[in-house]
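Here it is, the structure in full.
As you look at this complex, bear in mind that one protein chain is not there, while each of the others sits in place.
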Amino acid sequence: MDIATLIGLVAAFLLIAITIFIGGSAGAFINIPSLLITVGGGFSAAMAGFPMAEYIGGLKAFLKTINPGMPDPLETIDFLVDIAKRARKEGILSLESSIDDFYARDPFLGNVMRMLIDGLDISEIESNAEAAMAQIEQKLSTEAAVWETLGDLFPAFGMIGTLIGLIQMLQNLSDPSALGPGMAVAMITTLYGAILANVLCIPTTKKLKYYKDLTMTFKEAYLMTAQAIEKGSNPNILKQKLSGLFGVELKEE
Amino acid sequence: MDIATLIGLVAAFLLIAITIFIGGSAGAFINIPSLLITVGGGFSAAMAGFPMAEYIGGLKAFLKTINPGMPDPLETIDFLVDIAKRARKEGILSLESSIDDFYARDPFLGNVMRMLIDGLDISEIESNAEAAMAQIEQKLSTEAAVWETLGDLFPAFGMIGTLIGLIQMLQNLSDPSALGPGMAVAMITTLYGAILANVLCIPTTKKLKYYKDLTMTFKEAYLMTAQAIEKGSNPNILKQKLSGLFGVELKEE
Amino acid sequence: MDIATLIGLVAAFLLIAITIFIGGSAGAFINIPSLLITVGGGFSAAMAGFPMAEYIGGLKAFLKTINPGMPDPLETIDFLVDIAKRARKEGILSLESSIDDFYARDPFLGNVMRMLIDGLDISEIESNAEAAMAQIEQKLSTEAAVWETLGDLFPAFGMIGTLIGLIQMLQNLSDPSALGPGMAVAMITTLYGAILANVLCIPTTKKLKYYKDLTMTFKEAYLMTAQAIEKGSNPNILKQKLSGLFGVELKEE
Amino acid sequence: MDIATLIGLVAAFLLIAITIFIGGSAGAFINIPSLLITVGGGFSAAMAGFPMAEYIGGLKAFLKTINPGMPDPLETIDFLVDIAKRARKEGILSLESSIDDFYARDPFLGNVMRMLIDGLDISEIESNAEAAMAQIEQKLSTEAAVWETLGDLFPAFGMIGTLIGLIQMLQNLSDPSALGPGMAVAMITTLYGAILANVLCIPTTKKLKYYKDLTMTFKEAYLMTAQAIEKGSNPNILKQKLSGLFGVELKEE
Partner (left out) sequence: MDIATLIGLVAAFLLIAITIFIGGSAGAFINIPSLLITVGGGFSAAMAGFPMAEYIGGLKAFLKTINPGMPDPLETIDFLVDIAKRARKEGILSLESSIDDFYARDPFLGNVMRMLIDGLDISEIESNAEAAMAQIEQKLSTEAAVWETLGDLFPAFGMIGTLIGLIQMLQNLSDPSALGPGMAVAMITTLYGAILANVLCIPTTKKLKYYKDLTMTFKEAYLMTAQAIEKGSNPNILKQKLSGLFGVELKEE
């Protein structure tokens, strides 16, 4: 559970709501056609910029900013070092019995271990793992790109809505008293666009990129473990290397 | 058929049209001279930024965002693994009979296989393939760049049109009642520029870049297959590698 | 103590205060709800863009711009060259007695020396040190990124506050005399956003990036020393190399 | 002759002129002091950003966008393959007789062939050619940078002119009827800046970058030919490689 996302989003929306309520006439800030053009337009144009499956996957990735489901680095280090110890003592083939655990933890880990147990050359394993990592990174980058694109398009459609409103208002200046409210309505789409971009899209993009980097660090740790097992190197050195990779302090040792 | 492009573009244009109709006086939003300066100006200035052939090719590439004509990754993996199996069993020269199929599927695949059958050194094949891939990537990047340039120039000519309109309006302030409609007309070019850029050009640029990356992944898969055949490596390992490259899950194996 | 930060920040804030006082009516520039939406909104949305621990760490990093706590390059060069001399004369194991000093100076230096004394292969040491350096650089980059994000979000929430204020003002145009002060209040959030971004966030981001680069230079110097000790190279050549790395002129030699 | 530049520039300027004439009062759009500050200011500030020789060279490079003087890729491939064939049949020294042709075609080609005939080591030739190519690319990049800088500075001086005009107008509000024309004049510099940047500078920058890349492709082709001759490889393979490099289809083969 990522509490920073929850607290941050709720607090930002609350502060905007409070600002609106302090000034009174809060009802004026809800306008369905304005919502339609800004939100609908932004979502539609962004859809045209991605293949459908990638677009829907990117939208769903928002949930990861609240519940990233990342393993714990310290627990992962212990787990990987235990594997390395076992492989050193009982041989690589002894890992066969845990292969389902590996797949359950991470299909990527499972594939790497599968190849190791099958006796593939380490350079083949590395080349396969790197192709898969490039593909995973590409997929996670696309998820962040969906929200980055929305963060550009919501304000753009907010501006389009405001331009449409202004043009309509300017062509009917017969009633001067309608000028102010007319402009107010026109400006609401710009406000919607600015709020959606800065409260929702920009933080979501940043957090998805953060978790993308963290995900790739886990994949690197899995590959590093396979390399250490294959080389038969000291599990304590692997432990130190993994803790450096994750930037965590190890208590004992 | 890329339905995301179709649905996204149609929905975005519809939402804009609905917003205009709700506000009434939809006729005021159609202005031929405004269309001329924004659309014509943007297309003309973009033309000056590319050689003619590249420019026309870039414009035509818009069709790819609707009908990308990409092969299916899973079917391609099966096809390439079958080739590798055949070459392993019957020898590389047995591929000679299918060379026309290779060229029909993709001239790049045909060339690579041609060189393989002709017995060229693998480093020669790689170096030739990489030169061709760089050239293909360059060409596809230019196609996306045409739309990126249009996405910059349509709003710029929208602004130029608005400035011209405002200057003309400001020099004839004798009739105050003409002020509003005058400004409305001036602002229409900015609206046109914003719509063209955000609904058409930005999504098109993004999708062309997406398909460029996917196209290059196919070329890499073809080269990877040639390398595997030349090395005589196990077709199952090639299969795993290709599925990692495309990021697809293989059912059986 | 980094006096440029102190003098720069104080002078910039003073100049803004003086400008406000010269124009009179300074009280009009303090508006609690405006402060709330700009500052609170910016901090909240930025929080949603980072994991909580990284966010709080990034905010705390502001203190580094005033008190960076960087070692002196010249003193560090002498210290490292002395280590190299001792290791050359008395053997690498003689460094064991100073290992606590190394850890006190910099845990990274301690770890590198620990590995050197333990007799690890230099390529293992390098690979471990580089993993740790990548992690340290990542952490320091995130600190700078927190302030870069705030520098984007404060002006954005300033604009959101101004839009809310303008919309409220435009819907109540019955009293024309309230128009001016209404717009004035609306514009205060934009002013707050501009001041926070340009006086606080942009300089802080730049300085954190500067100290990040300098920190990495120290880590490189520590690793370079370990390499020189392991190779048994002349301490004078190490001295020259370190002075080149830090870009300092050496007096004697 | 690059007809896209000609047609594009002429069409864009014509469309702007037509838009102005349709609105009437075209004379109002010609204002010598406005032209002076926008055009003169932009050219002057850009001059301060480059050494004199590079600046004048960059300005002159505009002619290349109309008359690029690029050799034909197909003809060049034939020419280079013929050289390779001759060198293979009659020996490298037989190229001595054509050295003036090489220099006439391209001094870079001349130098590379000169070194080849003189019997320099191929790694020496490559290292010299790469230093020269880096320098040529640097020079062509600077030419594009001059126009990119102008494309930033013309709108900036347009804005400076508008600010000066607005400040002068605002200080003399005694005659309200002068307000409109005053603002109109002030806005003309912004219009000039926008037209110069978007019609002239941005397309010119793009096209100069395009020809820079094409020029470097020719240099690569010349070096590739020298490498093939030195290695004594099959001219048909060189032909295939060159056609991949230029992305052209070869008819016969």
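Chains here go by letter, A, B, C and D, matching the order in which they are written, and residues are numbered from 1 within each.
Quick note on the criterion: contacts are C-beta pairs under 8 Å (C-beta built on N, C-alpha and C of every residue); 3 or more make two chains touch, one makes a residue touch a chain.
Given the structure is predicted, the values throughout are model-derived calculations rather than measurements.
The chain omitted from view is touched by exactly one of D:G161, D:G180, D:P203 or D:G244, namely D:G161.
Of the residues in subunit D, those that touch the hidden partner chain are 33, 36-37, 40-41, 44-52, 54-55, 111, 115, 120, 124, 127-129, 131-132, 134-136, 138-139, 145, 149, 152-153, 156-157, 159-161, 163-173. Residues 2-5, 7-9, 11-12, 15-16, 18-20, 22-25, 28-29, 65, 177, 179-181, 183-184, 187-188, 190-191, 194-195, 197-199, 202-207, 210, 213, 237, 240-241, 244-247 are the ones on subunit C that touch the missing chain.
By definition in this document, only the chains that are shown with their structure count from here on.
To fit its Cα atoms onto subunit D, subunit A must turn through 145 degrees, a value rounded to the nearest 5.
Computed from the mean C-alpha positions, the centre of subunit A lies at a distance of 25 Å from the centre of subunit C.
Judged by the touch criterion defined above, the protein chains link up one after another in an open path, with no loop closing it.
Contact annotation for chain pairs lists A-B, A-C, B-D, with touch applied as defined.
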